[in-house]
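Removed from the display is one protein chain of the complex; every other protein chain stays in position.
This part shows chain A:
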C-alpha cells in the first residue's frame, strides 16, 4: 500500500457501491449490456466436477464473475433426533463468503436461498433410493456476480450427479431480467440492481418439467411467457454443457 503516513487509510472498493442511479443507457432502445453480450446471450459457463476431495461429490461453476463451489456429503446416517423416514432426506445450505459481495458480509441478505435450493432439487432426486439417510448439499458462493441462485442450483445438481445420487434428470436453472421492454437473460449484478422484474426457472430439461420458479416484480402476461420460453431453451443448452462435463470426468477417470 502506498498510503502516505498520516492520511486516514480508507479501504479500497473496486466499484463505488453507492453508485446506484439508473444509467441512462438502460432506458435507450439500442444500449449494449455492460459486458457487451446480446440480450439473449448467456455468459460462458464453466463447470468442473471433483473440486473437493473429502466430499462424496463436488462441483465448481463459473459464470462470468459468479463463482460457486458445491459439495455433497452422503447419503449418511440421519441425525439421531430425526424420526424414522422410509424416504431419504435432503439438506441444503447456501452460504456466501464474506468477500463475495462489494460490501463485506452482504451475502447474508440471501437467507431464503437455502430453502429455494432445496425446493429446486427435491423434485429431481429419487429420495426412495436412500431410505433412513440424509444427503447434505453445501453451496458456497465465492464471488457474487449476478444470477447467483441459478448458478448454485445448476452446480448443485452437477455435484449430486458427481456423488452418484440417483436423480430423474439434471436440474438446470436460468434467470431472466426485465428492464423496461427488454428481456435480458442471465443478468449480471449491475443489471439485477435496476431490474423491473425477474423470472427464475429451475427445470429438468429432458423431462421438460419445471421444479421451481419465482417471479419478482411486475411482468405482463405476454412478457412472462416469452421469458419462460427463453429460460427453458437456455436450460436445455446448459444441460448439454453439464452432461459433457460429466462425460469428460468419467472418461478421464477410466484412463
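Following the convention adopted for this analysis, contacts are C-beta pairs under 8 Å (C-beta built on N, C-alpha and C of every residue); 3 or more make two chains touch, one makes a residue touch a chain; residues count from 1.
The working rule: contacts and distances are computed from a predicted model.
Choosing from "Mitochondrial import receptor subunit TOM40-1", "Late endosomal/lysosomal adaptor and MAPK and MTOR activator 4", "Ribosomal RNA-processing protein 42" or "Translation initiation factor eIF2B subunit delta", the protein name stored in UniProt for the chain missing from the display reads "Ribosomal RNA-processing protein 42".
Between the chain not shown and the residues A:69, A:100 or A:219, the one that touches is A:219. Check A:134, A:157 or A:195 against the missing chain and you find that the one touching it is A:195. In the complete assembly, the contact with the undisplayed chain comes from A:122, out of A:35, A:122 or A:136.
Think of the hidden chain as still there; on chain A it touches residues 17-18, 20, 22, 111-112, 115, 119, 122-124, 192-198, 203-204, 207-221, 224-225, 228, 232.
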